[in-house]
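All protein chains but one are shown in place.
Coming up: subunit A.
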């Protein structure tokens, strides 16, 4: 048994269920057990995965919605099957419903990137990588044919595609040519490695002695990406051997959470001063110095910029009755961004 097949399938089941039920927890499953049964019935038979494409499933099993709930309460009829029963998988493109129709044709392309970085105690960037996704939300009628091209594909290290992407155009010209599924999906994911710098710096300093430990953390902008960096937080796990901690900051709020995590929410970095947090940790009696050094985890978000530098060149649409609306967005956030002390 290929292990990834099982794990991928379970992840897919979870995705589909949360897609259908708008969340996934015990109560939701209990409330909607009929739909869960129906879905599992179609997704796996005799231990072999069958249909997992959300679009096809949606054709076979209607999604629960308020209208059907009201209807079932009023009429006492519990059926949530769509009136037009599908000819199973009639569509020639398996990930697309037969013939969706929209009044406004629109397509949105989002570049969502996550920056993973490790900075060691000397402030040296040990590792910095970006894992990005191209997310597309398409509401297009008929069977459109899209081509998306990038300005600089050479920076990409490795790419993975949704099954709808045709391989040949990419191989020859680095162009994504595809017939999109309906709704939100992940068109492509990519990796960019060997980045040289991070947008912000975090400098922790720990000095311990005499049963206490002094902590100072400085945060500032290192490399201005041109857009505002917001939602900055810095958190670290207090070591077990700490009795109490007293931390203050000159900007933002510092909270010590129940699981002994110290969370410093900064938000945006002000123009006039560099945010800093400082305080003392009191160690357990008998301990002179701190032997474990906490790792600081940093989170931030930059709207409007893909920090890897990847840029969308253009998006062409064919096979459409009227001019669609095209929207582009970019977003970078911190993934596993950690600073060791």
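As a working rule, a contact is a pair of C-beta atoms (placed from the backbone, for glycine too) under 8 Å apart; a residue touches a chain by one contact, two chains touch by 3 or more; residues count from 1.
Heads up, the rule we're going with is that contacts and distances are computed from a predicted model.
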Exercise. Refer to UniProt and select, among "Beta-adaptin-like protein", "Clathrin adaptor, mu subunit", "EARP and GARP complex-interacting protein 1" or "Cytochrome c oxidase assembly protein COX20, mitochondrial", the name of the complex member that is left out.
Key: "Beta-adaptin-like protein"
Quiz item: Which one, A:123, A:163 or A:304, makes contact with the chain that was left out?
Solution: A:163
Practice problem: Tell me which residue among A:214, A:273 or A:291 touches the hidden chain in the full complex. | Solution: A:291
Exercise. Write the list of subunit A residues that the hidden chain touches.
Key: 1-5, 7-9, 11, 33-34, 37-38, 41, 45-46, 48-53, 60, 77-81, 85-89, 94, 116, 118, 120-121, 126-127, 129, 131, 157-163, 167, 171, 186, 189-191, 237, 239-240, 291-295, 297, 336, 338, 340
